[in-house]
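With one protein chain removed, the remaining protein chains of the complex are shown where they sit.
So, subunit A:
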Amino acid sequence: MEDDEGAEEQERFSHRQRLKAAVHYTVGCLCEDVASDKEVQFSKQTIAAISELTFRQCEHFAKDLEMFARHAKRSTINTEDVKLLARRSNSLLKYITEKNEELTQFNIEQRAKKKKKLEDDKTKSLAPAEAAASGRDSSAPSPGAEAAFGEGRQEQADSPERRMKLSAFILSF
């Protein structure tokens, strides 16, 4: 029993060490960028101190975020909680709010792109599906394929505009 507890403790400790090392690496990269930009040098102890600082600050951030979410009766932390976390300095809050807006804009654009890609894919997939469906009418297709072709056939039947799109696509060749 005690061995198990010891092993678990060891596991947790080494997990913590791995995370600390990962933070240290990222901090080192960021400090290197700043150093080359400002043409100064950071001592190793300074980088180690900053990474220890960041690691400890994460604990405060995490606890605060959890409290904010719980206060709002949620179990998932969202961007409003993060904005509340950044309230102490005005410029920081402004920056974070701007980043949030950029993110939402980015998400909207991504969704629009995905939708367009999905529509393009559907148009492309309908062309071979039509040819194969006419060939397989006599033989018995496998259930999976039938589902796919069935869906294709249904979509064709449903929207005349899709048929127009399809013919336009074929004509383009």
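Operating definition for what follows: a residue touches a chain if its C-beta (ideal position, glycine included) is under 8 Å from a C-beta of that chain, and two chains touch if they have at least 3 such contacts; residues count from 1.
Operating definition for what follows: contacts and distances are computed from a predicted model.
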Quiz prompt | Among "ER membrane protein complex subunit 10", "Centromere protein X", "Protein transport protein SEC23" or "AP complex subunit sigma", UniProt-listed name of the chain not shown | solution = "Centromere protein X"
Quiz item: In the full complex, which of A:Ala72, A:Leu103 or A:Leu118 touches the chain missing from this view?
Solution: A:Leu103
Quiz item: Can you list where subunit A touches the absent chain?
Solution: 16, 19, 22-23, 26-27, 29-35, 38, 40-43, 45-46, 49-50, 53-55, 57-59, 61-63, 65-66, 69-70, 75-79, 81-83, 85-86, 88-89, 92, 95-96, 99-100, 102-104, 106-107
